[in-house]
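The complex appears here without one of its protein chains, the remainder shown in place.
Up next, chain A:
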Amino acid sequence: MAKYLLLKHYRGAPAAVNDVPMDRWTPEEVSAHIQYMQDFATRLEGTGEFVDGQALSPEGTFVRYDGEGRPPVTDGPFAETKDLIAGWMVIDVESYERALQLAGELSAAPGAGGKPIHEWLEVRPFLAAPPTITE
């Protein structure tokens, strides 16, 4: 088994096919979308492939060390930041192909007009612990 991160972006990914902001959907379409996401996670729990899922607030701050005895420097949020993560799901699956398949299903979540969003999700493999046998 291998773990993959399915990453959803507020910004930074190529535009989705069905690219309409959520507050322009009907309330029923919003509900259908939320239900799809919940059902997807529940189904992966059932198949033993779900690890974790979290949504993030869009407001973030950049922070860095500013030297001994000084408080950290903060900056942002930057409106022009290219990449903004909206949330993630971690899955533990048999193969890379399975990870792609599941990401594809997640990207098919319904949006405006009840049609799939076709949103771009990023699939990133975890760097796991080294195996015991290496030769």
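Some observations on this one:
The rule we apply is simple: contacts are C-beta pairs under 8 Å (C-beta built on N, C-alpha and C of every residue); 3 or more make two chains touch, one makes a residue touch a chain; residues count from 1.
Heads up, the rule we're going with is that contacts and distances are computed from a predicted model.
Matching "Small RNA 2'-O-methyltransferase", "SusC/RagA family TonB-linked outer membrane protein", "Branched-chain amino acid ABC transporter permease" or "RNA polymerase, sigma subunit, ECF family" against the UniProt entry of the left-out chain gives the name "RNA polymerase, sigma subunit, ECF family".
Touching the chain that is not shown, out of A:Tyr4, A:Trp25 or A:Phe40: A:Trp25 (per the contact rule at the top). Interface residues of chain A facing the missing partner chain: 21-27, 29-31, 34-35, 38, 55, 57-59.
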